[in-house]
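Input: one structure, supplied below.
A single protein chain has been removed from this complex, and every other one stays in its place.
Note that the chains are named A, B and C in the order they appear, and that numbering of residues resets to 1 at the start of each chain.
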């Protein structure tokens, strides 16, 4: 998971990009980067850390220009390499290409092999370099940027929302299934903004225009949005986990308010899995919206049983287990008066490995709870994600290995219940066939080796003829 | 406002102090310090920044010993000087004295003058150095530490919770009115812990023993708490602002749960100042508990109209006004779907200058709210604080200068209401005469030049005879 | 100018590379990098700063393995970009290629154009990426590493000493004219070391084996040096500026002691341009060796008129001119007693723009020198360098624009004299036809657009047949 943004025709664009990335910070805290085009060349700055750590006033000033792109990156499990920090930048035949990408390709290896054969040598392990290699290769061979995008989308498979800046002009395209979000806004007295979530638009005072349509390619030039539908699919595959966890509650993604989805999951959970209890509490912060819904529906009071410590930063971790227990307690402190001798409903967004739930319940028990009913605002996660979410393998997903009753016992909950798949779909309000439910069903909207595919009927719709020879 | 902690007889005491300070981080983010006694000498580390920034593994390891004290400091308006970072440390006649202090003396100038005359020259501007000078002066003149504390408490006037380490032994004392909090806990397999709030006890797995009593002095030695009542008062003067804003919601201070107080203020507000509205929303985070109370009582749904950005850090601030508006928007993002064409009750903890409320209401209006009813979980702040809270002067306190109706108009609220003073007192559940209400009434429990005093009848209770001559 | 090193078969190779780069620090202070091969993958670390700043214990520990390469980079005038920090790293068809380069290609643009056409898109502006692209392209097309080097040397034109690590095996090659230095050593109880200068060998306790021969390619594998002569030339073109300024005085380059060359230039200068004076003083540190020679020959005492401040670091620079004068004075402090009313011979290594000489003479005059005879241990620099030295254009080279007499007047020297070209060649002791004298004569050993070429008769000597098709 990552966050991307691009802005055109806006004075001091680096400052606006700074605020846009700042609003997308929840999508990635490992690294951040902003590249701008100053009319002649590309100004670049990127590094490890939060947006507020990587940039400061003098750096933003040095990133001159009215057009630029930015990226925040999620700490991936596989170790983080400096060369993988985005944006990426390439030069060829007088062109300069900068690029950011949110998503994950599933045919990276084949494409790398192919393009190594065509003469490109890779300097990163990122699938984003593959996208750049394809685009550049087309452009070098005298294709237009639009043709390059068309060919690129034909070649790559997976989830992708891409913004790129070619010789100072901003382009973007979104995968034909709309797996990863991308929306478009208009900045007052400025140009356009493209970003992963609508909160980035709010952060720069931009008006929401529309989502970039799945399979669409846009070019932002001369104050105009040039749009081209490159690919179409019979149905979409919007990632449900954006609604469950990724996106900020105050975002609207593909026309649906994230907060509303979460609140409705809470309401449905209260119907599907009622509990007699003294209070409803979220596991902060991701369970809050669902907990308000559960409380509303059940008429059991909303009362925080756990308070989150707001001053976290990167804490010193002692090696020993005992101390790590303290570390968990440090981030989440129980409110004794709300818990002691009480029946508590805890509402959380999801369970992945189950280890965090176990620790939280142990903590709440320790503070004297009589009963703990854990309600989860998502169905059981039983399969990995190949399209951008950093889930572990099946053997580490507790729901993939054990039935609910066993998990309930293992985490020592009085009761444990998930919202049903149908409930979640109802809460989202998007037809089932337009959602990617891979992690919940094990069936994926794109072909993945060894996994079951639910085909979406993707076809190219543009009329470019593609020369057979590279 | 600051946070203090002291721990005895606990292996790797620096790590426990680290977690204790981490839990008290909300009381001060400017600087942090930990001093430990390793059996022979005092190991010291302090600096600007959050606890997680000032300390790391090697530093904590270098702070050897089983007994130590720590401090987190609030960024005061008057500019911050490195020499004022606590703990303080002094040496005299073979003794080593380290000291932390939360509170504010009101007779600092007289005492500095007095002790300069007695031969002490000051190296800081802090009132804490005055306390150290008095203690040291007594000990040099062959008084016991207990006698020194007794004399010190007789001399100083104001709010104070002090923990000091003299030659490796931990002592603490609290002002006779109990203005600032201080509580005592027992660490499993360890010694005792003293801290500003009970959350620090939770953070190291300590059992709450009791609050240090107003006017009490304690010595922690050989696994025993030696207690001495030094001063008594006819009534106390617990700071109400601890309950309104300072303390963490999950703390219990002087026997009262902070979260409960805040929730009850919300319930009482709903009775005293009802509003017809579509939703109740807190101004996060400090209004959350009161908002749940207001929602519970009014039966209007609790729904967040504003989401706080959790990744703040120290952000780059552009000089121009326009950009600062963006900065406010960055920390608090409205949920459009909850606001648009809706009647909203916003619940906040207090209004000081009124500028933040104005900006928040402007933001909520901009996102389409039909009506905004602002409810404040504290009475109007009409007077400055001389006892530890960093309020501005009367001319900057909006409630000191304007009636509610005018403030309502200025911030453009559909309606504005504060909880009544009686309501707040009822919510706290402590008799009015045992509270310091200075900022709400302009009457103070200690003598302050030019201000009205509400005497509390303080007398010394110990039997030490004090030689008339230094 | 840069410094490079590579080491094989040595435990904790990162530490040895650290010391080797440390010894080469004079060749580049802008950035440093070490990449190692741990048996499975390449471990990488590089960044801006001195070797001692970029690396520390934990970082060196994380660079596991017995084989690795390193680089120190000179701050170039054209602005420094993070992506240009070496070593570079590339991946293709399961191969991993890391590479360092000292030198400058003169046909970079043609090669970039060519390889962009072949499918490579460039992510840096460095000519080093061109070398990598050629090598990788050959290897992908099933040529052996030796064949790849052969083809690469055939394609590139300019100065180059390259060390690369392909799948954990170390290779190196040097341009056919031997413009940039590269030597080979044997580490006791370890493997081999390749480095720009012999001081790097000394620093790890290695025995000097020999210089890598111009046009030679070596592979270090299984404790053996596999050598292949790839190209030959009728004569070499060793850079004279290595002897004049670049190399450390204690290095031996292509069989010649740098210190001896410099001392002999001083002796010859004393003969060619004698001066009646009270003392001979170097401009420290680069004039020291020549000054000892001048003193020896002239029998005028060697006595430092200027002392260099050893604690420099990056100093704060005030914007105003007046303050910058102070800055010069700070780095070089005159010894008043040696200067006042004395006739002084100052010996420096070279004059480029003339601005520094002007300031130094002004300083020495201000301290009371009666006469200042400036003696320069190199001929006049009249032409730019295209092969690795960061000289300015002709219009900024003072000797290119003005005769010596005018320069003498401009810098207000009592007398100014350079060693003759013949004198320098005699001091170096290498035949004139084997030296690159481009900056002194304007005639270059390789073809450069708009400049006169002195051909060296380069031919390929290896027998690899090269398929005509990529």
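Keep in mind that, in the parts below, a contact is a pair of C-beta atoms (placed from the backbone, for glycine too) under 8 Å apart; a residue touches a chain by one contact, two chains touch by 3 or more.
Everything numeric in this text was worked out from a predicted model, so none of it was measured.
Trainee: May I ask you to name the displayed chains that the omitted chain touches in the full complex?
Mentor: When the full complex is considered, the omitted chain touches B, C.
Trainee: Hey, which of C:73, C:120, C:174 or C:338 is the one touching the hidden chain?
Mentor: Only one of C:73, C:120, C:174 or C:338 touches the chain omitted from view, namely C:338.
Trainee: Tell me which residue among B:69, B:132, B:163 or B:330 touches the hidden chain in the full complex.
Mentor: The missing chain is touched by B:132.
Trainee: Can you say which of C:18, C:74, C:192 or C:241 touches the chain missing from this structure?
Mentor: C:18
Trainee: In the complete assembly, which of C:45, C:238 or C:263 touches the absent chain?
Mentor: C:263
Trainee: Touching the absent chain: which residues on subunit B qualify?
Mentor: Contacting residues on subunit B, toward the hidden partner: 44, 81-83, 88-93, 97, 112-113, 115-123, 125, 132-133, 136-137, 140, 470.
Trainee: For subunit C, which positions touch the chain that isn't shown here?
Mentor: Considering the whole complex, subunit C reaches the absent chain at 15, 18-19, 22-23, 25-26, 29, 50-53, 55-57, 60, 199, 202-205, 248-250, 252, 257, 259-260, 263, 285, 288-289, 292, 295-296, 301-304, 307, 309-316, 318, 323, 326, 329-330, 333-338.
The working rule: only the chains that are shown with their structure count from here on.
Trainee: Which chains are in contact with both subunit A and subunit C?
Mentor: none
Trainee: Whose Cα centre is nearest the centre of all Cα atoms in view?
Mentor: That would be chain A.
Trainee: Please report how many Å separate the Cα centroid of subunit B from that of subunit C, as a whole number.
Mentor: Whole-Å distance between the two chain centres: 62.
Trainee: Would you mind listing the residues of subunit B that make contact with two or more other chains?
Mentor: none
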